[in-house]
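Omission of a single protein chain aside, the complex is shown with its protein chains in their original locations.
Right after this comes chain A.
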Amino acid sequence: MRRLAGVEDEEKWLAEGIAGIQHNAFFMHRALDANNLREVLKYSALMLSELRTSKLSPQKYYDLYMRAFDQLRQLEVFFKDESRHGLPVVDLYELVQHAGNILPRMYLLCTVGSVYMKSKQAPSKDVLKDLVEMCRGVQHPIRGLFLRSYLAQVSRDKLPEIGSEYEGDANTVMDAVEFVLQNFTEMNKLWVRIQHQGPGTVREKQEKERNELRDLVGKNLHVLGQIEGVDLEMYKETVLPRVLEQVVNCKDELAQYYLMECIIQVFPDEYHLQTLETLLAACTQLMPTVDTKIVLTQLMDRLSNYAASSPDVLHEFLQVEAFAKLSNAIGKVIETQIEMPIIGAMTLFVSLLTFTLRVHPDRLDYVDQILGACVVKLSSVPKLEDARAMKQVVALLSAPLEKYNDIVTALTLSNYPRVMDHLDDGTNKVMAMLIIQSIMKNNSCISTADKVEVLFELIKGLIKDLDGTDTEELDEEDFQEEQNSVARLIHMLDNEEPEEMLKIICVVRKHLMTGGTRRLPFTVPPLVFSALRLVRQLDSQGGDITGEEVSATPRKIFQILNQTIEVLSSVPCPELALRLYLQCAEAASDCDLEPAAYEFFTQAFILYEEEIADSKAQVTAIHLIIGTLQRINVFGVENRDTLTHKATGYSARLLKKPDQCRAVYACSHLFWVDDIDGIKDGERALLCLRRALRIANAAQEMANATRGSSGPVTLFVEILNKYIYFYEKGNPHITPSDLQSLIELINTEMQSDDNGNRRTHSDPFFTSTLRYIRFQKQKGGLIGDKYDLIKL
C-alpha cells in the first residue's frame, strides 16, 4: 500500500536535497579556485544530480532549483574565462556532453551554450536549436519543465531580436521566434502530461501542482510578446497560429483555459482585433469543459477598454467587423454549450453589450440584436430563478439607460420590453424603478404618446398587479415609494403641442385606471394637475383655430377630469376627491365654463354631505369650499345663490360652536368680493356676521352652563375684526356704533369673570385690534375720518 507523501516527508527530502547541493557546491568551489576543470565538472555534475529527484512537489522543487541556479551562475563565469580552464568554448561544449546522466548533462550544456553564444563563434540560432532539441531527452514533466525554463532564462538576452547584437544574416527574428515557439510547445506537452488521475485527493494535489507550474509555460508567451521585431504580420502568420495549434491540439482543459487567457493578456489589443477571427475560431474548438465564456468576456473587456482609450482606434473595429464576429462567436458558444447555465449566457451578453456601447454607441440595431438574442435564450427556460442571472439581466437592461442618458433612446429598442417580460415580478419592479430614477436624474422629458405607451408597458409592474402578485405582501413604505415615483414620473411627460399632450394624458389615464384602489390615491392627483396645466395653457392661448377639428379643448378635458376623479369613489378617498373637484371648479370658472364649474361644485358638495363625517375634516373641507366659491365669478345669480346658501347652511351645522362661528363669518366674504366688478352685497355679508355673533353668544352661554365660567373672548374679537374689515371696505350697513357696541360687549365679557387666566389669553388680540383702530385714526384722509367716528 503506497502511502502518499506527507508534508513532513517532503520537508525531509528537500532538506536532504539542499544539503546535497551545498555539499557538492563546496567542493565545486574548491575546484573553481584551483581552476581544476575536471574536478569542477565532476562536482557540478554531482550537485546537479540532486535535481534528478522525483519526490518533490513543484514548490519544493523550485526551491532546490534556485539553489542550483545560483551555483550555475558562478560556473558560467568560470566557463567564460578560457584562461582559467584552458579549453576553447567549442571543446568545452563537447566535453560537458560526457556527463553521465542526462539532466546534469543538459544543465551543463545549457550553461556552456550560453557562453558559446556570447562568444559569437557560432550563430546563436544553431546553438539554440541544438539545445532546445536535446532537452527532449528529459521527459519527466517537472524536471523537464524546470530544465527548459533554465534554458529560456539563459537564452533570453541572446535571442537574435531586431536591434540586438546577435542579429545578422544568419540570425533573424524568425529564428528567435522559432526557438521560443519550440520551447513553448515542448513545455506545454510536458505540462499537460501531469494528468488528473486517481482518487479525489490525488487529483486535487495534481491540479494544484499543475497550477503552480503554469507560469513556467506562460513565460514563453510573455517572451514572444516582448521580442523586438515581432510585428503584426509575423504574429498573424507565425506566432498565433503555432501557439493556437498547440493550445487546441493538447486537448487539455487546464492548459487551454490558462493559455487563452495568457494570449489575451500578453499580446497587444490591436493584434487581437486584427486576428479576431482566428482567435474566435480557436475558442470554438476548445474542450467543452473549458469556460469559454470567461475567455470571451476577457477578450471583449480588453477590446472595450481599447476602444475607450482613444477615439482614433474605433475605425479599426469597423474595418475588421468586430461586432459581427464577436456576436457570431458568442452565438455559437451558447448554441453548442447547451448545458451552459443562464448566468453564463447573460454574462456573455453583458460583456458584448458593454463592448457595443463603447465601440458602436450609435448602432442601436446592434444593441437591439443583443437584447433579441437574450430574449431567445431566456425563452428557452420556463422560468428564470437564478438570482445572479437575474442581476446580470438587470445589468444588461441598465447599461443602455446609463449610456444613453435620454431614456427615449432606450425606449426605441424593440427587444427591451421583451427582456423585461422574462424578469420575475420583484426584479421587474426593481428595473422599473431604475428606469424612473434614470429619467428623474437626467431630467428627461418624454414627449409623445407612443413613447409614453412603451414606457408604461415597461413599468407595468409598478402600475398594476401583475399576475401572481399580491400587493398585500408588499411592505407599506416600499409600496408608497413606488407609487410616489410613478406620480413624479407623470410630471416628466410633457409636450407643448396641446393635441399631443392630451393624447399623452389619455394614455397615462388608461394605464393608471388598471392600478386598483390601492394605487389610485397616489396616481390620480398628478394626472389631474397635469390636465389642469394643459387647460390653463389652452385657455391662455386663446380661442379655437377656426375650422379645425380639435379634440384638445378645456371642455373635453374637464369631462375626462370628471370621469377620472369619480373613480376615486371606489377607493374611497372623499377628502382628496373633494379637493380635486374644487381645483377643477376654479379652473372651469377661469375658462368661463359655468356648467362644468357647477357640476364640479355639485360633486364636491355631495361628497361633503355624504362621505365626510369626521368633524375636523369637515371644518377644513368647508373652508376649502368657501374659499373656492368666494373666488369664482362665473356663476349666474341663481347658481351662485344655491351654492352660497348651501355653504352657509353647512357652516352653521358644524358640530362645535366655535367652528360654526368661524365658518359662518368666513361665509360673509361670499357676499363681498373686493374686485372691481365683484359682488358687494353688504346686507347679506352683515347677516353672516350677525349670525356668527349669535353663535358666539350661544357658545359663551354654553360654557357658562357646562363649566361654570365663560369661554375665551377670542371669537368676539375675531368677529370684531371682520366688522372692521367690512367697515373699512365701505359696507354701508355697518355703522360705527355697531363697532362700538361690539367693543363694549368684549370689555364686558372680559370683566365678567375674575378668572385671571382668561384675561391674559385674549388680551393681546383685543389690544392689538384696538391699537389697529387707533393707528387707522391717525392716518388721516378718508380712512382717518372713517375711524374717527369710532369712539373708544
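We take it that contacts are C-beta pairs under 8 Å (C-beta built on N, C-alpha and C of every residue); 3 or more make two chains touch, one makes a residue touch a chain; residues count from 1.
In this section, contacts and distances are computed from a predicted model.
Asks: Select, from "Vacuolar protein sorting-associated protein 29", "Rae1 protein homolog", "Retinaldehyde dehydrogenase 3" or "Armadillo repeat-containing protein 7", the UniProt-recorded name of the complex's unshown chain.
Replies: Of the names offered in "Vacuolar protein sorting-associated protein 29", "Rae1 protein homolog", "Retinaldehyde dehydrogenase 3" or "Armadillo repeat-containing protein 7", the one UniProt assigns to the missing chain is "Vacuolar protein sorting-associated protein 29".
Asks: Kindly state which of the options A:Asn484, A:Thr514, A:Ser570 or A:Ser737 is in contact with the chain not pictured.
Replies: The single option touching the absent chain is A:Asn484.
Asks: Which listed residue (A:Pro123, A:Gly225, A:Gly627 or A:Pro658) would be found touching the missing chain in the intact complex?
Replies: A:Gly627
Asks: I'm checking contacts with the chain that's been left out. Which of A:Thr111, A:Gln369, A:Asn495 or A:Gln583 qualifies?
Replies: The missing chain is touched by A:Gln583.
Asks: With the missing chain put back, one of A:Ala122, A:Met234, A:Met440 or A:Cys506 would touch it. Which one?
Replies: A:Met440
Asks: Could you list which residues of chain A touch the chain missing from the display?
Replies: 440, 443, 480-481, 484, 487-492, 522, 525-526, 529, 532-533, 536, 540, 579, 583, 586-587, 590, 620, 623-624, 626-628, 630-631, 666, 669, 673-674, 714, 717-718, 721-722, 725, 728, 760, 763-765, 768-769, 771-772, 775-776
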